[in-house]
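Worksheet for the structure shown next.
Removed: one protein chain of the complex. Kept in place: all other protein chains.
The block that comes next holds subunit A.
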Amino acid sequence: MLEFDRVAKSFGDKHVLRELSLVVKPGELYGFCGANGAGKTTAMRIALGVLTADAGDVRWQGRPVDADSRRRFGYMPEERGLYAKMTPRDQLVFFAGLSGVAPATARRRADEWIERLGVVLGPKDTLEKLSLGNQQKVQLIASLIHDPDVLVLDEPFSGLDPVAVDAMADVLLEFARKGVPTLFSSHQLDLVERLCDRVGIIRDGALVAEGTVDQLRRSAGSGQLEIALSGAPDDWAASVPGVRVVAATGAKVTLEVEDGVPAQRILAAAQSMGRLEHFGRRDPALADIFRESVAGSAR
């Protein structure tokens, strides 16, 4: 279990993390969401020892993370960092070596991962000769090659084509199945929604929402209805009391229902206007919950 316990960090007068606490359980994919500058990268850098916290702890298996346990972490920084003039294979062996993997094992694993993720490269190609997508795959392999105990990935999906996104998602799911806790940040909320067991939304250095996507939806409130009618006037919904039209596309309207107004009453009103083709609750997308959560930012 990877735990952030009341982690605080300031740069000068700027409080970047304010007592951030979160837990990533074994085998869990934890989506870490937040606007730019909310503190995601700083939190991850502290977990990896690249920065030190002003207060609080990051713990792994109940003990504060130290240099030895960190070497068993897999880390993919937001700003990619690889040696441009080195071949991908050589640098993968180098990074694996820093985590204590013997060169022969590292070479074998590098070849396996290069093949599995479909990195396109010639035998003597240095990293700079690879496309950006392929470089990104190499960066992911660098974080996986030592078969890590924990994965901390900062925006691992940015810049990937859909096929590569699927390949990378498969890899993360495979590590999760092995029991590896994975913390990853992403602005691609559809992906987070699809992959993550739990999501944490950070604003101004503190979590403002956390839970499974379903829990977040429930807590966000499901006061919206989607109704499709045929044969009704275009503005039929405007005459229904207790609702507000949020969106209207073709025959389908999305309505915000006031508290205390029962759905049956709206159903009956709709049926009296035309032939009912669709009636249902509209679950908010993670993107809606995210917008709601980060709205009203202090800055």
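In this section, contacts are C-beta pairs under 8 Å (C-beta built on N, C-alpha and C of every residue); 3 or more make two chains touch, one makes a residue touch a chain; residues count from 1.
Here, contacts and distances are computed from a predicted model.
A.B. asks: There's a gap in the complex where one chain should be. From "Proteasome lid subunit RPN8/RPN11", "ABC-2 family transporter protein", "Response regulator" or "ABC-2 type transport system permease protein", what does UniProt name that chain?
C.D. replies: The chain we cannot see is, by its UniProt record, "ABC-2 type transport system permease protein".
A.B. asks: Among A:Leu2, A:Leu20, A:Leu48 or A:Val294, which residue is in touch with the absent chain?
C.D. replies: Of these options, the touching residue for the absent chain is A:Leu48.
A.B. asks: Which of these, A:Phe73, A:Phe184 or A:Phe290, touches the one chain of the complex that we don't see?
C.D. replies: A:Phe73
A.B. asks: I need the residue numbers on subunit A that touch the omitted chain, in ascending order.
C.D. replies: Against the left-out chain, subunit A lists 11, 45, 48-52, 67-68, 70-71, 73, 75, 77, 79-86, 90, 94-95, 97-100, 142.
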